[in-house]
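The other protein chains are all here in position, but one chain of the complex has been omitted.
Order as written gives the chain letters A, B and C; numbering starts at 1 within each chain.
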């Protein structure tokens, strides 16, 4: 069955993301990754569903929490680990680290650690596509918190006015660091987007890779036809905001708040498939880690290159 | 009749504003006012209607186009002319000029020449009022263009979340410099405000001082009760964006576009009342101009005072 | 008045205003490079950024030259995104002060992208910002943030002081420069006519000697280069003093060796900048000299910039807020012959009285 093949493809990538991040958790105490890490464990379905629903030549602009999008868009795993390790064979030779993953050859453009700052970039890329008569689209991935920044307003307005092919993709995990959405937002994305004449959809089933993919396909089709669109996907961050631990004991949220999500999470529910795929994926990760370990650290010759 | 008295009071202030600005036009070629001037001729009804609908202790935060609000809020005319002349007896000793009128003793707080930049100030003052349990309200006056800046979005969201007593007062003259609103905005203020749960009203009769006053009274009552509100008033800028001339010959707009407004403008229509009041108001203006002329120019002793 | 780089117009030269030079280079860039576009508030209106973009939307189309809403941060981010996708965006701010709304995109994103991604990303783009001065611009329409931008590695910051500088630098920047460039254009220069030559390269993307001299080195930026040139002529005529004028021109990548070599010869320094001295261009000039050798300076330099306050609106205050022709001449003479030089100073107090009564448009 076609759907089954798609499901397996997406599942495999989602599992790879989770295993990669679990490996990061395992490696972290060794201090070989000396960089803040913002894990997407719990949010993998968004990355894989979205990227699978896009064309390979569509551009994605992302954030500090983008291990998932990097992998789902097709970035090299070995170069990623080398980057986390801060090595010369890393994607960006160690200058970027976890917060700034990029893979221009597969359409993942720069990831920024300043919240909301890549939202207008996607609008700008979409403007380029439109100016050139291209049918590519640009996607900006951001968290729910990012929509509070003024630049979100400016970006929506411009995108709507110029009718550029941009997809605003909100990963709504309900949190900005430790702040819950209701204390931060007086609006809902749908009504807000509608005020700019921008269509939107909120998908509650953010654990469902196929549903995310389907929603993306539909949204991308609208965007490709020239109408910006807001796709909001409810999801769940299992780990702490930054770092490799859990944070339920700090009392700002309960583990119950993510349990409902976990009960539907295919990577947990479909344990059999996960188990079947794991060995192969772990070998892939082993190889990537070995690649990183073998790569030399950058030094003086690299310090002052590529500045202007 | 009560209404008649109110009408006369508002009319008198509106006429004073217009005559003051016409005096500025007359004086400008003499180079005694060496400062960019943004005239509000055509928009006076907004300033007088709004200020009359507020309590004297409510605070107004304004823009570079605020001769009208300064006068309507009760600022001293002689100090204003001295300020335009750049003299020591000016409101701010000549350091401010036309773009930065202020009159804290009557509740006109700083006017800024950076578009939209005083919008959050009013929200902050309203926050203060609320924190102290005061029943004062804060009003931010801005043009239609200002709503395009991201800070408008941030300000609405915060005001709605914190339920602070702030009135967002938009003077919609349909223009930002020479750009017409439709090329700049994909939204309407009402729907946009509604997305934040903020009530709003658009008043088309921006020439009608009594209607503006009434709308302000109603809006202010809601705001005083703790709900931020957006009041948008359609108005018409008769003169060029900055400077004392007209600008119809540049072709970006027609004089017809303001004629409909002029035909309803009480300062034009009610010529008899204008004529009756004029001599007295002109004497007031004469005195203010004489005051300015007599005031010395600031110099070295003033250059480096009041910096930190 | 014709402020010529070369003192006399010779063969192969023509007269071109600063605004005219901008318009020419913008037009040529649009014609030459299909990936160039210009966006900014009012770029397509009849005033066309003080005449520097007038008619270009009509000529090249609304996809190439277009107005934007008020959205400095958003616009700059959009420019970065377009650059990442292969376009060459040119953005405008009719006052440098408004670029402060775009600081995050400029400092945190544009300046960082090439390095942060190890060379994988780059955002070549030109941000044109105009410095206001005179006719009551006041505190929020008068700032000149060259030091602010040049402090941040990753940005290239230039301050063209003549039509020739525009003609020489802009095409090179647009065609070849790999990263974001901030060009700080002074409003008072726009309406001035300069003699330019279309052949040969005159103004590099670094610093250059605008007038040779032997007695004192004057390092100047933007409109202060013109002030310095006028002052140099004056002290030459009245006192036989020979001032060397160096147009710093690039603020992020000046030719410090050129400056040091000049000071090595003259031993005397005047810096004339358009901004505040504190943490400004004058400070960096002093640093560059003392790290080479503190003895290059035979005496304390004279430093000219804005008074240490926000810019006042009143003309009487503005006249003493900015360094006047009077003070520029005095600084040069004081360096060369001491404070009691006794040479009569020019009567004109304000630069704007000197060669242009600036009355807008703003």
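We adopt the following convention: contacts are C-beta pairs under 8 Å (C-beta built on N, C-alpha and C of every residue); 3 or more make two chains touch, one makes a residue touch a chain.
Predicted, not measured: the structure shown is a model, and the values here were computed from it.
Hidden chain, full complex: it touches shown chains A, B, C.
Within the complete assembly, B:104 is the residue of B:29, B:56 or B:104 that touches the hidden chain. Among A:104, A:199 or A:243, the one in contact with the hidden chain is A:243. Among A:42, A:68 or A:94, the one in contact with the hidden chain is A:94.
Looking at C:40, C:132 or C:301, the residue that reaches the missing chain in the full complex is C:301.
Mapped onto chain A, the interface with the missing chain covers residues 31, 34-36, 86-87, 90, 93-100, 112-116, 145-146, 148-150, 176-179, 183-185, 242-243, 250-252, 297-300, 302-304, 307. By the touch criterion stated above, the residues of chain B touching the omitted chain are 59, 61, 90-96, 100, 102, 104, 109-110, 112, 114, 117-129, 131, 138, 150-151, 154-155, 157-158, 161, 305-308. In the full complex, chain C touches the hidden chain at residues 73, 97, 100-101, 103-104, 107-108, 111-112, 115-116, 138-140, 143, 147-148, 150-154, 275-284, 286-287, 289-301, 303, 308-310, 312.
Quick note on the criterion: only the chains that are shown with their structure count from here on.
One inter-chain figure worth recording: chain A and chain B are separated by 46 Å, centre to centre, where each centre is the mean of the chain's CA atoms.
One finds 36 Å separating the Cα centroids of chain B and chain C.
Counting partners per residue, chain C has 68-69, 71, 73-74 as the residues that reach two or more other chains. Touching of two or more other chains is recorded for residues 148-150, 183-185 of chain B.
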